[in-house]
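And now, subunit A:
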Amino acid sequence: MQELVKRAKELLADGTVVRVLGWKQGDLGYNPEPAYFNSEEELKDFVYDGFCGANLSKYMIEACKMEGNTLVFLKPCDTYSFNQLIKEHRVKREKAYIIGVGCKGTLDIDKVKNAGIKGIESISQDGDTLKLKTIYGEKEFPFNDALLERCTVCKGKTHQVYDELIGAAEGEEAGPVGNRFEMVEKLEAMSPKERFEFWQGELSKCIRCNACRNACPACSCLKCVFDSNQFDTAQKANVDTFEEQMFHIIRAFHVAGRCTDCGECSRVCPQGIPLHLLNRKFIKDINEFYGEYQAGEDTDSRAPLTNYTFEDVEPGIVVERGQK
Partner candidate 1 sequence: MLRTEKEQAEIIKEISGVNTKKCMKCGKCSASCPAYDEMDIRPHQFVSYVQNGDINALLESKSIWKCLSCFACVERCPRDVKPARLIEAVRLMVIRQRGGNYLTPNEVPELLDEELPQQLLASAFRKYSK
Partner candidate 2 sequence: MVYSYYPGCTLKNKAQDLDKYARMSAEALGFTLEEIEEWQCCGAVYPQASDEIATKLSAVRALNSAKEKDQDLVTLCSACHHVIKRVNDDMKHVEDIRTRANNYLELEEPYEGETQVLHFLEVLRDRVGFDVLKEKVTNPLTGKKIGAYYGCMLLRPSSVMAFDDPENPTIMEDFIRALGAEAVVYPYRNECCGGYISLKEKALAGNLVDQVMESAADKGAEELITACPLCLYNLKNSGSAKKLPVHYITELLAQALGLITE
Partner candidate 3 sequence: MQVENNKEFRPKIVAFCCNWCSYAGADLAGSSRLAYPADVKIIRVPCSCRVNPMFILRAFQKGADGVIMCGCHPGDCHYTSGNYYARRRMTLLFSMLDYLGVENGRTRVEWVSAAEGVKFSTTMNEFVAKIHSLGENVRLEDLRCKN
């Protein structure tokens, strides 16, 4: 971390950038938040650890509109989002100085808390172990057990776009590589009734706080359709029982083919709804129907929904598949 701060200071000093976009220590030991640092002085609050899960790509949309260039720290999977934003002309590559930072996996504090560890004051990492200082004394917790779901299915530690790397190297091995479609497949194997009940249970928790929308780097619209008068959907939090599912279906549909599977939606959901399962369903379908596609891997290919082939599957495939 000190290396990051040192480099940030140098870049500020030599005028390469006029501000730094990174993470700032929060009020607890495990809730850092994204922040701009405009001076060497401000960088004293800079932090980078396993709880810096926030994907800073989206903040670059605003940063690019500001005077001068911005130094941004991006973890490997954040760079997919940044690339996707370049493709959609939402950020300007030349206004960003990207330091690709190494990533050991990002952590889910709830996993620790759910294990019965309360009153956490600070957390440090020692190899494969998290050392927790709590008001009840020191505790330990295995690092890997605290990983966010997305980091148990790591899509690799290669940065897709960067100016320099710190704490990372090209060709680094990926973290734990599970089957990211495992739960999607499980749901697919259920009967429609079971699936329906699963989603009814999950989506009914939604309080329409829009955290998912705010965090999602693909949800970058200046004005969301759900805030516009185009579809009579504006400002209608929770009026209609139908609108929540509509919101989540359409949100997933609008990011289909653009979603990099960064997992921010699920990470930030205060109700713990596994929203990434909606996005991954689209990713899985796209891979199966139209060939493997990873959004953010490049900046110029056509996205699956703005592309076609003459031989594409017919929508009837959904029914046919259901009969098997």
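On how the list was made: all candidates are chains of the complex that A comes from, given by their letters.
Points worth noting:
Convention: a residue touches a chain if its C-beta (ideal position, glycine included) is under 8 Å from a C-beta of that chain, and two chains touch if they have at least 3 such contacts; residues count from 1.
As the structure is a computational prediction, the values presented were derived from the model and not from experiment.
Only one entry among 1, 2 or 3 touches subunit A in this complex, and that entry is 3.
Those residues of subunit A that touch candidate 3 in the shared complex are 184, 187-188, 192-201, 203-204, 206, 225, 231, 240-246, 249-250, 252-253, 256, 278, 281-282, 285-286, 289-290, 304-310, 312-319, 322.
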